[in-house]
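Here the complex is missing a single protein chain, while all its other protein chains stay put.
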Amino acid sequence: MRTHETLLEIKDLKVHFPLEKGLLFKKDAGSVRAVDGISFSVYKGESLGLVGESGCGKSTTIMALARLERITSGEVWFEGKDLATLSAEQLIRARKDFQIIFQDPYSSLDPRMRVIDIVAEPMRIFTKKAILALTEKEIEEKALSLLDKCGLPASYAKRYPHEFSGGQRQRIGIARALSLGPKLILADEPVSALDVSIQSQILNLLKDLQKEFDLTFIFIAHDLSVVEYFCNRVAVMYLGNIVEMAPSNELYENPMHPYTKALLSAVPIPDPVAARTRKRLILKGDVPSPIVVRPGCPFYERCHKAMPICEKQKPALLGAEAGHQVACFLYENIQGGEHA
Amino acid sequence: MKESPILQVQALMTEFKTEHGIVNAVNKVSFEVERGQTLGIVGESGSGKSVTNLSILRLIEYPPGRITGGKVLFHGKDLLDATEQEMLGIRGKHISMIFQDPLTSLNPVIKIWKQIAEALMLHQNMKQKEAKKQAIELLRIIGIPDPEMRAECYPHQFSGGMRQRVMIAMALSCNPDILIADEPTTALDVTIQAQILELIRTRRDNQQTAVIMITHDLGVIAEMCDQVCVMYAGRIVERADVFDLFQSPKHPYTQGLLDSIPRLDRTGTERLHSIKGAPPDLLHLPQGCPFRERCDKAMSRCAIELPPDLTLMGSSNSRKVACWLYSEKEKVDENT
Partner (left out) sequence: MKTPRLFRNKIAVAGLALIVLYLLMSVVSLFWLPFDPLNMNAEQILQPPSFATGHLFGTDEFGRDILSRIMKGTAVSFIISVSATALGALVGIFMGVWAGYLGGKADNIIMRIADILFSFPSLLLAIFIMAILGEHTYNVVLAIGIVYIPQFARISRGSIIALKGNEFIRAAKSNGAGRTYILIHHLLPNITAPIIVQISLSLSTAILLESALSFLGLGVQPPNPSWGNMLSSARKVMMFAPWTAVYPGLAIVLLVLGFNLLGDGLRDILDPRLRNVR
């Protein structure tokens, strides 16, 4: 499936939210470094997972990619253009090729619109802007067809979102994301808000759609098991940085970064025997503040293997491109390979 | 000699009046908890797991909810008959509860130490100074750094994980016999979840507290529980020892759940099994078994009659399944 053709390439992306203090005269009080210099590539046809806990910057990364958040600095190369520097006009055209599936099925659909209109809307907007040339009839047919592929028969098309369950709403959101025929899908925790028995239905649906429409995914989840199932490559984020990136089975079988190890050890496994015998690595403390500027490794404060150099210098993400990459001084000597 | 269980819930029923009709949120639920044991209640939205536990503590508000039947025996005494005064003496002291969202469960305008001390002053008649000392000590025990300073903070100054610890501290401050934890870690990051579960485990082991753990996460159940009840549409559909449940789940819903979750210990799965359909609408439950429409193994009997709780032959008395598949084959011992 992997052709190694690069669809998206991110270079040193930074998203900082400035903080201001003071009532009348706003003073600069530092910024929340939500995404603090990450670089990675996404290959055509693959599913790249972004995992991490709250505040790690995974959601901000894709929102910035999609230019729904302001990019502070960095490059986002997609289809030969840098999305970060596109004009408003060019950006809208580019949007046709990347779409988002949102997390909350209850707030991602306009409660006043009929389901078919929700799915048809992107096509209607683009036809009005003369980027697409579809007749109203074609638009409706396509919308119905997409809803059908997502498991919602035509009889549901004239209904309103509040008449549907969470899982069904998510299906509507997925159909909408496919409306413009995008190449890249940014899935922001698409199953986190759903019941367990529905999650697998939606994950299976996404896999089927990926095959049928030749889609590439960037998949965000905090549930590592879901990411392992769905994605072929995974990037682990911590405080706005990528600390490890590897093919999914490789990451789970051979985690290198201390944070990845702690993360994997913390995931509860539905097997009482394994659960009681496994070795636990419990991290102390909470995720520290993303405002403080750290010269060294973002994980230094909680790392049980921290060395003096970790406090002063920030390790770069090293390793073979598309292979196993890790940003940690423990491995600097072992890898010593090309920079990412 | 085996001690009798400290909590026995028998045929508990709770209903809610909505503008569309009556919902039987808890429908003849029975289970027992023994001293020092951890019982897991697993279910999805609409299963009734939270309402069951609110009912035990008589925290159901009327309108629209009402407990309409059954018994909740705590040390032999029926809590459903108790007066509100008696219940006040039980909540927080003998049976404590922690909730999913610690931000809304804590009073935002009262300092942390005061909220913990409140339970102590109320139930153990402590003076404020003594209670404050105890509160700070509790903060230290649950792993809050700099407890003397942190005690003076307000809830919003704590992170989600720390707030949940405070809730646990409050709940355990009077050494209750039973701790009811309603999705305590669902809103937390996985590394924080590990810390919280560890904390609950330690306190449980040290104090021999019985724990009722409500969750939708089968991984948490596997890690924490001794006994498990699986709930669906307001009923318990399967009850077993945790090892038995995961090794040989009997009810098709349990089997479906276990097969449909992605698991880190089974990497490389090509396709997930999934349970077709959606969780039931409690207002319009079908006749017979509520799981019938989603069940791969449904028989004609399932559409007509509700399966009773059946004890499986050859296993301990606590292994129960509510499924017709097990009536002809196994010895029938109706326990409704």
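Read from first to last, the chains carry the letters A and B; within each, the first residue is number 1.
Assume a contact is a pair of C-beta atoms (placed from the backbone, for glycine too) under 8 Å apart; a residue touches a chain by one contact, two chains touch by 3 or more.
In this text, all values refer to a predicted model and were calculated from it rather than measured experimentally.
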(request) Please provide the labels of all shown chains that the missing chain touches. (result) A
(message) Which candidate, A:68, A:273 or A:307, sits in contact with the chain we can't see?
(response) A:68
(message) For a quick check of understanding: of A:121, A:148 or A:301, which residue touches the chain that isn't displayed?
(response) A:121
(request) Among A:47, A:60 or A:108, single out the residue that touches the unshown chain. (result) A:108
(request) Name every residue on chain A in touch with the hidden partner chain. (result) 63, 66, 68, 92, 95-96, 99-100, 102-104, 106-112, 121-122, 125-126, 129, 131, 162, 173, 176, 179-180
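Methods note: only the chains that are shown with their structure count from here on.
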(request) Could you put a whole-Å number on the gap between the CA centroids of chain A and chain B? (result) 33
(message) List the residues on chain A that touch chain B in their complex, please.
(response) 53-54, 165, 167-168, 195-201, 203-204, 207, 222-226, 228-230, 248-249, 252-253, 262-276, 280, 282-283, 285-287
(request) Write out the stretch or stretches of chain B touching chain A in their complex. (result) 44-45, 145, 159-162, 189-195, 197-198, 216-223, 242-243, 246, 256-258, 260-265, 267-269, 271-276, 278-279
